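Every protein chain of the complex appears in place save one, which is left out.
Think of it as A and B in the order they're written, each chain with its own count starting at 1.
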Amino acid sequence: MEVELRGITKRFGPVVANSDVNLTIRPGEILGLLGENGAGKTTLMNILSGLYRADEGEIIIDGKTVDFDGPGDAIAAGIGMVHQHFMLVPVFTVAENVVLGVEPVGALDRLDIEAARRQVTDISTQYGLEVDPNAIIEEIPVGLQQRVEIIKVLFRSADVIVFDEPTAVLTPQEVTEFFGIIRSLRDAGKALVFITHKLHEVLEVADRISVLRAGQIVGEGDPKTSTDAELAELMVGRPVRFTVEKSPRKPGETVLDVKDLHVLNERDEVAVDGVSFEVRSGEVVGIAGVQGNGQTELVEAITGLRMPIEGTIAFEGHDITRASARERHRSGMAHIPEDRQRSGIIGTFNIAENMVLDTYYDDRYSSGINLRWPDIYRSTAEIVTDFDVRTNSVFSLANHLSGGNQQKLVVARELSRDIKMMVASQPTRGVDVGSIEYIHKRIIESRDEGDGVLIVSTELDEIMGLSDRILVMFRGRIVAEFEGGKAGIQEIGLAMAGAGAAA
Amino acid sequence: MAVATDQAATAGRADHAQRRQAMIVGWLLLALAAFVALVFGLDSDGNAIFRLSRPNDPLALPNLVVPAAAYSYIVAAVLAFLGVRQLVRGGSRWTSLALGIGFLLVVTAFLAWAAAGKSGFSLTGMLQATLVRAVPIALGGLAGVLSERVAVINIAIEGMLLAGAFTGALMGSLLGGWGGVIAAIGIGGLFGFILAALVVTYRVDQIIAGVVINIFVLGLTSYVSSQVFSEVRALNNAPVFRAIHIPVLSDLPVVGPVFFQQNIFVYGALIMVAVATYYLFYTRTGLRARSVGEHPRAADTLGINVYRTRYINVTLAGMVAGFGGAWFTLGSVGRFDEGMTGGRGFIGLAAMIFGRWHPVGALAAALVFGFADSLQQKLAILRTPIPSEFLAMAPYLATMVLVAGIIGKARPPAADGQPYVKE
Partner (left out) sequence: MTVNDRIDKATGDLLKRAVVTRFEIEELVVVPIFAVLIALLLGGLTMVATGVDLPTIGLSYASLLQGSVGSLNAISETLTSAAPLTLAGLGIALGFRAGLFNIGAEGQLLIGGMAAAVVGFSLQGVPLVIHLPLALVAGMAAGALWASIAGWLRAATGAHEVISTIMLNLISFRLVDYLLRNPPIQRPGRSDPISKSILESSELPALLQWLDPNLRIHAGIILTLIVVFVVYWLLFRTTIGFEFRSAGANPDAARYGGMRSGLIIVSVMAVAGALAGLAGANQVLGVLGRASPGFSAGIGFDAIAVALLGRGHPVGVLFAGLLFGALEAGGRNMQVGAGVSIDLITIIQALIVVFIAAPMLVRTLFPFAFAKRGNQREGS
């Protein structure tokens, strides 16, 4: 089945997400769709899978123009999509998730769950994708959840399968395994689209590459001849430096000292299980690991948002294990939270209000309980200018900023005050390349001024580029430590998968 | 794949919070033991006589005679044992069970104390009334389950009950009982549809929409009631459904009067709970509805129409609540009074939470509230030293305590309360 997108344009209000995009997807081929965050890749594929409707242009399948009135139509036409955020119901079983929407039924609309299990098992043996049909989704690891997503698509006999940033949540080993799966699907004659912003992945697995920038196709690439640098320039629109420039570290006093920390998660399970490490002033310590291995809880414990059940945390020699978030804050700890939308900013507040979200009580901004708005506005304007947050006014709502500018707002808020330690969780998630470079630069500057920096990221490239020391977290423990710049991606990847944690 | 699925290893020290809870329950049980011994034990004299049958029942059982003081001391001893066991053993699986048994015992001791030295207390009558009074709450809770399972918070249940009660009386007076019931179901469905339209299509905040429907229904029914019913009394004089005796079964002692001598509302509620359970958990449509409540975007990507599913289920919820509303008029007094639902819809919501968003759970919780309700009614007759106003608070206090106690353990549908914006 061959699919052609012709002249696709999609607007969200004044924003043009896709502009006159032409793309052909062929059977037995992996098309790499490359573009940075916000380039319009996901929008384009949502149009293909019937979630959105294009304002202009048409979709042509095997020479016939089709009109999708909803995802159901796209599924019926043989188009399947594996979304970046899995579209799985967490409390349902694997079988229930797979058959949802095309369920086998008996009399009285009764769900034939036995038949569903059998069908799931059939598909998984046919394609070599093993999974227990009775397992509850929220209880299985993300790698398996992704398999369920693939089975779901195959179950609907899709001929075209779109993968949106499929490797974001996987370990390097899982990525290799995943590439094996999509190659075998290609060999089975499926047409595959692999959406990513990671250059080396697309070079490794794609048969053909299209590059999307600012909603337009700006070029094609041949994976056999193209280089990283060419593709990157195509993707960003200017030459890109791959490495973060930094001088050798000059570690000083210990700023943060974590000893034998145990932390519970929401479900009262032990998420951090006896973690000890220290961060010195003037060094960047990176924590690598697949999402969900206790990093979130560790950061929350360090920043005072979650109380540990055992162990101690010392900050500049003082025990802060039981200190409130506010106390840690005042003593000079900065925190870039992992999900800016959820906790880093308040979308319906303006930029100034967001800028003082954790400093409003400070003498600079208030006298007693009276807030001094003129001072807040003036100071915000200065910080916004300093940190290159692109906005027209400090009175604009944070919602109206792009993802990159929202993140710069958070970074600006945290770095603009007098700090001794910075805890940054996923500092560049979902951010454009320009903002990534800028944020990385400010983080390294902060280190060079003598702050201790702790970075937690699931992006291995980011950890390897910034860190002076790398710790790997797996199932709540630190399972490996590497010297920055000396560790290879394979070694770290193995540790992320728990290879060193046999003991 | 290297990442295996055993999370048991990390769950090892998870009993931290559990232990604390066990300790709290332990002390609570000890406090209850002291209370029962000191208040009920010292104050009771004479026997409490519980009547299990009515004089003309075919299979009459003898009266249950309990020496009140002695019984109170036994209950206190058992409570103390359970409490100490909690404190010593801590963190065991028996925590909630011990608490449940404890509360049950306290209630029985309370009954013995209240009935001690009086002429006799009809236990069967109270259980029968429990079921009857649980009906509007169970149906309100079921309406809550149906709409919250598709992630629409339904504060409007109170208004739907009131609308059902009003319409039941009006149309019952005009068309007879069955006409009234059908009209009540219809009006409930209409308000369900309106709620769905407001929250799904017009994206009004779910709680605001619910509150406004409540105010609107209260205003409309009160207006018609004072404008029309006060003039034309014939419009507010509906027939009442009598109890249907199911042959043979209704002659059984205790069980017969409680379960098999009830009116259509009791039977209807039980059937609806069964049907709703089957629908939600054993059918294709139910699976789809639940997926809309848990992860609407996932459902949407699979071609399930999120909006339509919400419309249908919230409308169904309204119909269930409308039927429950008819109970107030057609099932008991045959006449509509302003604001006669008295917060039952909200208690129904509490029953839904207590019942963990499951129809059977909601029914079970409704029975607890129904029990509190019928208890206060019977006690008012017994003339206990407790002022009647405080007895009347019992169901509301029970609601607050239960909702406060259960939250955190129960998990609502993941998307509950969130509008779904299709992009």
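To be clear about the criterion, a contact is a pair of C-beta atoms (placed from the backbone, for glycine too) under 8 Å apart; a residue touches a chain by one contact, two chains touch by 3 or more.
Fair warning: this is a prediction, and the values are worked out from it, not measured in the lab.
In the complete complex, the residue from A:130, A:260 or A:382 that touches the missing chain is A:382.
On the side of chain B, touch with the chain left out of the figure occurs at residues 155, 198, 201-205, 207-209, 211-213, 215-216, 218-220, 222-228, 342-343, 346, 349-350, 353, 387, 389-390, 392-393, 396-397, 399-400, 403-405, 407-408, 423. Contact residues of chain A toward the unshown chain are 11-15, 304-305, 324-326, 329, 335, 337, 342-349, 353, 357-358, 360-361, 366, 369-371, 373, 377-378, 380-382, 384-386, 391-396.
By our rule, only the chains that are shown with their structure count from here on.
Chain A and chain B have centres, each the mean of its CA atoms, that are 44 Å apart.
Contacts from chain A toward chain B in the complex involve residues 46, 49, 51-52, 70-73, 75-76, 81, 83, 87-92, 96, 100-103, 105, 108-111, 135, 139-141, 143-144, 171, 173-174, 177, 262, 264, 267-271, 273, 290, 309, 475-476, 497-499.
Those residues of chain B that touch chain A in the shared complex are 1-3, 5, 7, 9-14, 16-18, 282-288, 290-291, 294-295, 297-305, 414, 423.
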